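Working notes, beginning with the structure itself.
One protein chain is absent from this view; the other protein chains keep their places.
When the chains are written out, they are named A, B, C and D in that same order, and each has its own residue count from 1.
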Amino acid sequence: MTSITLFGLCAAVLIGLGVYGLIVNPQPLRKILAFNLIGSGVFLFFGMIARRGAASGLGGDPVPQALVITGIVVAFSATALAVALLLRLDAAGGPSGLDDAVDGES
Amino acid sequence: MADLLLWAAVIVLALTAAGLLRLLRGPGAADRIMAGQLFGTGGAAVLLLLGAGGAYAAIDVALTLALLSAFVSLTFAVYAGRAGTRQALGRGEE
Amino acid sequence: MTTSGGPLLVAALLLPLAAMLAAFVLGRAQAPRVVACALPVGLLLALAILADLLCSGEALVYLLGAWQPPLGIALRADGLSAAMLLTTTVVLGVVAWFAWGDFAQPANAPEARQPLMFWVLLPAVWLALNTVFLANDLFTLYVALELLTFAAVPLVCLEGRPETLRAALRYLLFALLGSVLYLLGAVLLYGVYGTLDIAQLSTRVHPGVATWAAAVLMTVGLLAKTALFPLHLWLPPAHAGAPAAASAMLSALVVKGSFFLVIRLWLDVLPGEMMLEAGQWLAGLGAAAILVGNLVALRQRRLKLLIAYSTVAQIGYLFLMFPLAAGLVGMGLSDAPAVTGGLLQAVSHATAKAAMFMAAGLIYSTLGHDRIEDLQGVAQQLPMTVLAFALGGVALVGLPPSGGFMAKWLLLSAALTTGQWWWAAVMVIGGLMTASYVFSVVVRTIVAVDPEKMPKMAVPRYREASVLALAIFSFLLGCVALLPFEVVQVGRLGSVLP
Amino acid sequence: MSLLIDAWTVLAVFSGVFFFLAGTVGLLRFPDALTRLHALTKADNLGLGLIVFGLLPQAVDVWMALKLIVIWLLVLIAGAVVSQRVARVARAQESGQ
Partner (left out) sequence: MMAGLVLDGLLALLVLAVAAWTIGVCQTFAATVGFTVYGLLLAVVWMRLAAPDAALTEAAIGALTGVLLLRAAIQLAPSEAGLNRLRPALKLRLLAGTLAFAITATLAAVVFHLPEPAPTLVPQVTAQQASTGLGNAVTAVLLAFRAIDTLLEAVVLIFALVAVWSLAPDAAWGGIPGAQIKGGSGDVRAYLSRLLPPVGIVIAFYIFWVGADFPGGKFQAGTLLAAMGLLATMAGLIQPPPVASRGLRWALVLGTLVFLALGLAGMPLAGAFLAYPEGWAKPLILLIEAASMLSIGVTLGLLVIGYPAGQAEQ
């Protein structure tokens, strides 16, 4: 097994862990955290693919590497928005920020 | 030479990983933050060793890391004094 | 190669971007004016793109920076894109018209939050959608999806009530999960085929483990954003809690963005034999959405929630096109009727649903509530609004000559041609259910009451007119669609066609 | 000459590694937060410091050497702040018990 495959498998497990956490953890902040885990797993997967594409002196395919950078910044803005929304909900007196127990309207 | 430095990196990483047990065990926030700090230092050391081993860009990453771990620590220092912090830090695992 | 009409595509991206930036920086009373100037120009642009398509008979392409894919990124507009561009501009135009007075900056006062945000978010939605319709690169489309999310989420909680904040948070989490799954699929495709360009992928993709995994991940991600059953739970509270003009944008347009990518994925990127297998699943979910959405809509007590649940059901119709298109291709026929039917359903629902949400908004602001059982007398007070609501409802049910009729007729005939009668049955049952709740609402409103008892909140005539105009447009869409019937087929990548 | 430099690097780097070991063992084995803090600072200051000293002769240009030193200084600063703050948190924790 090479290092590249190893990190590929690592990414696969990270994504699984993140999905599990997103579903199971009741606290919204933990869901946001889990989303970040999924995101980093996806980026790592892309990094693995980039590394596989190494050729002619470059350690990796620069196209996916560049996309990962864009992706990381986008994921950060998503996190910032989600956290702000959560804090605002908390300040507005939402009951414990529980977001999944409000199906009662239907 | 590069190989030796890489082995040094392996050992430092393994040692910081052992320090991770403190992060797991707690028992208090103080210990968790200490483990985090150890990780920052260890991470910087690993990157330096990688960098000296030939991946020169790792030095710049270590520089960023060192600067920002100082930033994270300072942020925590600011927030640690504020209301609500005590509940968050708790007294450790129940 | 860049085609002669290519620069129009750049303009279609830059116009909303410029409008959004200008509205944000200038703020105050300037923001709505900027938007009001940009929308008519956008309409002309969309028409120009459509005209270019019809004249040249092929897709418009623009190579950004003159770099060839797969290294560079191309913008591409085929008939589907052009139709959606036009719909978006029309609906946004009417929404802006409707919202003009609602979101006015107070005179001689500091800048207020809600108006500013509304007039910044409207061009933001526009930019995001245009990027979704025009980008031809899976990663650019990911960025576009995120743009759409960031523009749509704050619309949900513009009023800042806790329950809308909670709905917005839930929507955001669903949407983020959706886009990250979509991205994962795109990553897998790059790993196998070494390109993200849709046109190149359409010639290279073949079934296999990685392709199937990518297809499923991307589809599930997009379905979460489109709110197809059973991933629809976030939609009703989010769409029903927003201000009427925002609900109209969300329900009519925003969910269509991710749906459009489902079409792109299955019709353009993935090979036909994969759709043959997956189409039944997609349509199965669609059928469940139609039945469940309509059933829950029937039980709603509040008008806005009813309309939101009807969106859940109507989204279901959109997914019936996939097995029908695959079936037609399997019989060696053109899939045009199914694809056109699906797209027409999207357009028709966009216009009808926007009109209905805005009508509900007017009713709400007149009565101060939207309880369905207390709607008596509304027709006396707001005749144009009730007429608009009814016309929109007719389009949803699918009676002639509405666009909905045309769409459902195309889908029905495709279902019967390919012998998939069960989808036809679902459509008919869904239509009957829709008819019954639209009918029950309209009947309530036309019950006359003593004029003295009616609240006398005046609604500006122009707002009623805007809603009615959109509803009439939706109602007559069936006739219009008869003319450039084949336009949506122009420039299709045709990976489905043998 | 280069052999001598390499020998210096190896010696210094592995002494640094030793202090990391000391820091980790202390963090894991010492009985209370304040003594653990004491162990941690050893790893921070001495461990990384020695590694930096060891790597300095390997620097390809003066900028790289400068960066190495700046990194060490930054970690020292962070260490100082964390120590001060953690000590306070730890004391609050202990007095609360």
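For the reader, a short list of remarks on this structure follows.
What we mean here is this: a contact is a pair of C-beta atoms (placed from the backbone, for glycine too) under 8 Å apart; a residue touches a chain by one contact, two chains touch by 3 or more.
Keep in mind that this is a model prediction, so the values were computed, not measured.
In the full assembly, the chain not pictured is in contact with A, B, C, D, by the touch criterion defined above. Summary of contacts with the chain left out: across C:52, C:78, C:146 or C:464, the touching residue is C:146.
Here the missing chain is touched by one residue of C:64, C:265, C:321 or C:336, and it is C:64. Against the chain not shown here, chain D presents residues 70, 74, 77, 80-81, 84-85.
For chain B, the residues touching the chain absent from view are 3, 6-7, 9-10, 13-14, 17, 20, 23-24, 26, 29, 32-33, 35-36, 39-40, 43, 46-47, 50, 55, 57-58, 60-61, 63-65, 67-72, 74-79, 82-85, 87-90, 93-94. Interface with the hidden chain, as seen from chain C, comprises residues 2, 7, 10, 14, 17-18, 21, 24-25, 27, 62-67, 70-73, 110-114, 117, 120-121, 124, 127, 131, 139-140, 143-144, 146-147, 150-151, 153-154, 157-158, 160, 165, 188, 190-195, 208-210, 213.
Here is the rule we go by: only the chains that are shown with their structure count from here on.
Geometrically, the chain at the heart of the complex, using CA-atom means, is A. Taking each chain's centre as the average of its CA atoms, chain A and chain D sit 32 Å apart.
One inter-chain figure worth recording: chain A and chain B are separated by 21 Å, centre to centre, where each centre is the mean of the chain's CA atoms. We define each chain's centre as the mean of its Cα atoms; on that basis chain A and chain C are separated by 27 Å.
In chain B, no residue touches at least two other chains. This structure has the following touching chain pairs: A-C, B-D.
Taken in their complex, chain B has these residues touching chain D: 1, 4-5, 8, 11-12, 15-16, 18-19, 21-22, 28-31, 33-35, 37-38, 40-42, 44-45, 48-49, 52, 56, 59-60, 62-63, 66-67, 69-70, 73-74, 76-77, 80, 86, 89, 91-92.
For chain D in complex with chain B, the touching residues are 6, 9-10, 13-14, 16-17, 20-21, 23-24, 27-28, 33, 36-37, 40, 43-44, 47-48, 51-52, 55, 58-60, 64, 67-68, 70-71, 74-75, 77-79, 81-82, 84-90, 92-93, 96-97. Contact residues on chain A toward chain C in their complex (touch as defined above): 15, 22, 28, 31-32, 35, 38-39, 42, 45-46, 49, 52-53, 63-64, 67, 70-71, 74-75, 77-78, 81-82, 85-86, 88-89, 92-94, 97, 99-100, 102-103, 105-106.
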